[in-house]
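All protein chains of the complex are present and in place, except for one that has been dropped.
Showing chain A:
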């Protein structure tokens, strides 16, 4: 849509068609929401553009427009000759003054002519700049060609905004003509041809295929060299090369277990649970081991265990004096005692 619009813009502002760079600048102003834009709002904006781009002075505008048009025609002609851009620029600038003077002389005075000349020169430089930039993208076969062919829209290049359809059921990008013979999508018109496949043709094809391909979906996978189990139809065996990169015929996991794993809805996954439990057991065993070792080997630890014993004995001697502390001390004292009894 945008490209079509561009054509109209250029037609109204009488810019040469090749100078498409303006199109890129204009887009943000127009916004890309094609469904909401109306023809009239665009028209107004295009008017603004002409005024802004050329000059605010109404009298000069016509003049400038004429000059720009003529200059650009020249430029285009030059461009066709495929000169080096810098040389082209110099050439066009050098040819400019005489041209402008000749148009300026019969309407304006000297100052005005010089002013006009400067304005025109600036314009030419800008236009040349655009043209040079444009030509950089237009080597054959580049992405720019896809844009030109309408395969690609330049405004969609790079990051297009993600589409969160508020209303996916209303798509203004697809339009069918009333006669149902053409369809318009993304600004291009396509002819519609009816599908002629009949149910009968379809079944003819099905019969052909059922004759051509006879197949049973393999239900068992065996590695090359393995023997077929007795109750298995050899047609349904799939032979897997022994060095298959991502498939293995053996599994270290039980089938029923795997099925249960898939069906599990809550709780800790089976293997995590199993591993956790195994780890827990190991840890407990380790802890007991360590404690035993400590009691046997470490004399400091042994002393540690002695101390509560001593204090226990002490507290027992203190029982008569301080009955309140009895419970506390007992609760401390019982443990080492019991462990001591375990000690071989």
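The definition used in the following text is that a residue touches a chain if its C-beta (ideal position, glycine included) is under 8 Å from a C-beta of that chain, and two chains touch if they have at least 3 such contacts; residues count from 1.
The criterion applied here is as follows: contacts and distances are computed from a predicted model.
Colleague: Looking at UniProt, which of "Putative septum site-determining protein MinD", "Serine palmitoyltransferase 1", "Bardet-Biedl syndrome 1 protein homolog" or "Ubiquinone biosynthesis O-methyltransferase, mitochondrial" names the chain we cannot see?
Modeller: For the chain missing from the view, the UniProt record says "Putative septum site-determining protein MinD".
Colleague: Among A:112, A:126 or A:189, which one is in touch with the chain left out?
Modeller: A:189
Colleague: Name every residue on chain A in touch with the hidden partner chain.
Modeller: Touch with the absent chain occurs at residues 1, 4-5, 7-8, 32, 34, 39, 42, 143, 146, 149, 151-153, 156, 159-165, 168-178, 180, 182-197, 201-202, 204-206, 208-210, 212-221, 238, 240, 244-251, 253, 255, 257-259, 261-267, 269-274.
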